[in-house]
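Some notes on the structure that comes next.
Just one protein chain is left out here, and the rest sit where they should.
What follows is chain A.
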């Protein structure tokens, strides 16, 4: 047996799932979503939870709902389901584009939207999307439900604002018409991003940027917003030169840790290139949709 022994439950009600986390608090319980990050960690015994609460049968966690204002995705919606959803494509095309970069289809057939966001890998795609779109995460715990904005959700590598007895139940993505782009550098197709960039912006009839939201993965302990670049773009009609200087404003303050995939300097160079590419692609799309 590869993973250490654990006890397991597969409740059908959210309240029961929370009760199980509370009742087995001493066993360092974990919730099991699609398992595409947790099970590998358990196979290597890097994670050894004593109790797993499988959420796959919990009622109400696997729906996709599109309203006039937002796309609400249940935490247990599988990534491939979201990728193929017409509602997701209409409500959050940035998310759907990013999903194409999340590992490979057989992984996305199991992996969930909520699992990837709650796992909070600093190189993962979906946390950057949540941050760029100002998503709200709904968490349910013994004290009831609360909503956590993306800006407060990601606390560090693999660390979120979720308490040990809280369960991420849904991700709410505001609908924002305009142009989007998700671009990344990964060593091989389907690998984790070395640097990823999520862009969501809008332009008016004159080509002036009216809104810009940009997030990066892979360059810090959490996904980060390129605030300086956003501010430099809004209110301007960007050209090649102004995009370069808007990007430079963010790149100047980046200090990613170097690793086997690239030195800190290499990652800064990648961030510069991919920010530019992402912004240009999003601008083109925003203009063509006007």
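The definition used in the following text is that contacts are C-beta pairs under 8 Å (C-beta built on N, C-alpha and C of every residue); 3 or more make two chains touch, one makes a residue touch a chain; residues count from 1.
As a convention for this text, contacts and distances are computed from a predicted model.
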| item | value |
| --- | --- |
| Candidate names "Regulator of SigK", "Ketosynthase chain-length factor", "Carbon-monoxide dehydrogenase small subunit" or "Spore germination protein KB"; UniProt protein name, chain not shown | "Carbon-monoxide dehydrogenase small subunit" |
| Omitted-chain contact residue, chosen from A:6, A:182 or A:274 | A:6 |
| From A:17, A:32 or A:224, residue that would touch the chain that is not displayed | A:32 |
| Identified contact with the non-displayed chain, of A:109, A:208, A:227 or A:242 | A:109 |
| Hidden partner interface residues of chain A, rising order | 1-8, 10, 32, 35-36, 39-40, 42-44, 52, 54, 56, 80, 103-107, 109-110, 188-190 |
